[in-house]
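The complex is shown incomplete by one protein chain, all other protein chains being positioned as in the whole.
Letters A, B and C name the chains as they come in the text, with residue numbers starting at 1 for each one.
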């Protein structure tokens, strides 16, 4: 964690709604700054925003992709400021590096909605996100209570080293399984959020670890990769696979659960819909939004997978 | 001008190559690095019930499977590097091909053969266009293929709508034909993954091709001294275009293998593969300056990287330390090659 | 063969270099590409209230600030490429330096100067070691620095504990000195960001250095004809080591700038920057074969990339389409350079 420091500058709620709100007759340009569309989760976030914005005729949403580079994302936001957009939605690549530029936008009177990962201080209008520690902890509880009450061996496939969700999902999980000392994480490896990395790492872990009961992957793509590796040596039935994200798309985790490859996955809400709703509240309704809105995670397993998929993605 | 000719010893006879064995060994010096890493892997392999995990049959199959895509790409890259070029677009072309296979078979319900052929053709044409830009306009291939990388990646994202396209098998709509799934399976008693077989076939074909074809002489000549090659009547432009086309073709073949192995075609597949492929080629003893090198070396280089990754993973080494070790081993492998007799 | 000597002054006359102005323009041909892109940017710039957003002072400052790190790196890269080498480790060294500055000042409470000096020294030594491996052991620099990339990245991860280290300013413990913050600010009436200033200073120093120093002759000689350089008594090994050291030094300078701009040192900083830097160099007209090129060209190349990124972003072009356009513009810029009189 890096919460030891605090912002120096005083907080002035510059980006409040009063200035930017022009009501229902206004036309609004919204800038969405995405950290990295190369991650399915984040592509989905953009897609959700796009879909929700179609419902609001006053909105015109622009998208920028920082391709996982903090510096590029700073430039993206600066470019939005130059264009004098009416509202900024940002899903920051990392908190600290984006704090200053988000504040700059906010100080210029642009309302800012922060998604998924936070920025520091409170120079933004509202934050909407999930709680990764909680997600890790739900996954841990699921393992401890449902899958391995008698104890067992876990393999952990971690996300990219240095990314906050990686640390938080690990921490939440470890804390939750602590209660049962017979549950052991016997091996871990970094899959960098990627399916093929998950597969290659799992190849070796399978070899080095004779008994594996649960594979806990920090996201669904890595869980799928691990499944493929186990299947290749005919061991996929021996163990359960858990993922996180539960994207309601054909290549997402819900389908994988429905089709029996993964035992469970945990929704990591993209908040795209919520972000547009909040934007509408600020710009069109001239209202205010909560400073922080944490959406809960949901366990997806065989029982509810099909139903939830249909809810979240009615078109297929 | 009397008939002195008979007296002057005409041309020194072709001598028996001095120390043939050693020389041959050194010709395949990249094999040394592979051997060293292989032996180290055995020594450092974890054991279970007396069994050395690393050399178990299915682990070795995994090792090769894991490098088969990089290996296939690296063979095409070898050709490009032999003519003194570089191709940075291979990873993106792999992604484009993976997306293409998935979209065509799953979303458009194409059959196995037409889909595969179209995807291969796309890779071929994409490569050939890059070849045209570098051979005919004369732009450095680094720049052309850096641009190609972005273009292929952009196309893949647009084609797929940004998300991975999952591949399910069956006869129904939105299912890929079962015949496609075979590419991801194993053969020879469930031991040899088909991707490994494809890699092996491509490698052998490439080695034979380089040994016997007139084209290969042209290729080495272009890389060795382009001006001399041109003046010798080598169709330099055609050779270059062909080489980039082959590289694109092999990258898209790797993309098909990738899609079927992961049951998905994602536009983000293959990011960074170009560097791995180039590393395999260079560790394999091919000179980036062109004109020198071999496919056999590249195969050894790719396997070396695969063994290295595998043994580090088997030992569960911390991922940060893995980076350090990999770096050092790569340098050491390259240094080992310098031990060959003066060239 | 009598005494014709006097008459036979022979030898080709030194002709008046045809069209001196045009020739000079062409010497800075990369400037053409930049100009073309710049003009296009003005034309395609969105406007607000009659103001052309692209050429607003603020925006131009942003453009340069955004490329200042790549620019600084690219200058070091120019040296390396001029001697016919390549340095893939620069992005990772940037990350290492960013982490180093943050850890030293925040966690270890070092002062500004000692911290910066140590970080610069680390970059210098890291680069020099890579130089030693390539110059003295004779391993291709591509491989050495590919390994260096992994090693630097691994070191950065280990040093930082795998997480970004946030930088706060103040006099307290776990706070970096205020003097460090200055590096991220703006000067000249809040208009010119300090990173831009640093970039400019480095660029000017490099240009002057290349013009007036004997070392620069040696550097071009090593890249142009290494054997000739050696026979002329140029200390080839020393030149190579120095060049890699300079490149490492500049990469770590960029890392310091990076950390202060983002208020954080993260081990994942600078991923992929090596390709951007190389692109800037090559678009700037420096040949990857070595021996030919200029720092001025590189600066133009970096700015071209910056302007391109900026204008695409200002127009909110879809990021996938951006990839396509960037690819095409890069190829076009490179093709434009081919119009210069044959070299």
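We adopt the following convention: a residue touches a chain if its C-beta (ideal position, glycine included) is under 8 Å from a C-beta of that chain, and two chains touch if they have at least 3 such contacts.
In this text, contacts and distances are computed from a predicted model.
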Item to check | Omitted chain, identified by the protein name its UniProt record gives, among "Carbohydrate ABC transporter membrane protein 1, CUT1 family", "Hydrogenase expression/formation protein HypE", "Ribose transport system ATP-binding protein" or "Ring-1,2-phenylacetyl-CoA epoxidase subunit PaaA" | outcome: "Ribose transport system ATP-binding protein"
Checklist entry - Among the chains included here, which ones are touched by the excluded chain in the whole complex? => result B, C
Checklist entry - Any idea which of B:76, B:291 or B:327 touches the chain not displayed? => result B:291
Checklist outcome for this item: Given C:131, C:291, C:306 or C:327, the residue that touches the chain left out of view is C:291
Checklist outcome for this item: Residue positions on subunit C contacting the omitted chain are 1-2, 4-5, 7-18, 212-214, 217-218, 220-221, 223-225, 227-235, 291-292, 341-343
Checklist outcome for this item: In the full complex, subunit B touches the hidden chain through residues 1-2, 4, 7-8, 10-12, 14-15, 17-18, 212-215, 217-218, 220-221, 224-225, 227-235, 291-292, 343
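What we mean here is this: only the chains that are shown with their structure count from here on.
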Item to check | subunit A residues counted as touching two or more neighbouring chains | outcome: 37, 161
Item to check | Junction residues of subunit C, two or more chains touched | outcome: 157, 162, 319
Checklist outcome for this item: Residue positions on subunit B within touch of subunit C in the complex are 88, 133, 137-140, 142-144, 146-151, 153-155, 157-158, 162, 275, 278-279, 282-283, 287-289, 319-324, 326-328, 330-331, 334-335, 338
Checklist entry - How about subunit C: which of its residues touch subunit A in the complex? => result 46, 48, 53, 56, 58-59, 62, 66, 69, 106, 157, 160, 162-170, 174-175, 258, 261-264, 266-269, 271-272, 309-310, 313-314, 316, 318-319
Next on the checklist: Help me check something: in the complex, which residues belonging to subunit A touch subunit B?
Outcome noted: 37-40, 43-44, 46-47, 161, 187-190, 195-196, 199-201, 203-205, 207-208, 210, 221, 224-225, 228, 232-234, 249-251, 255, 259
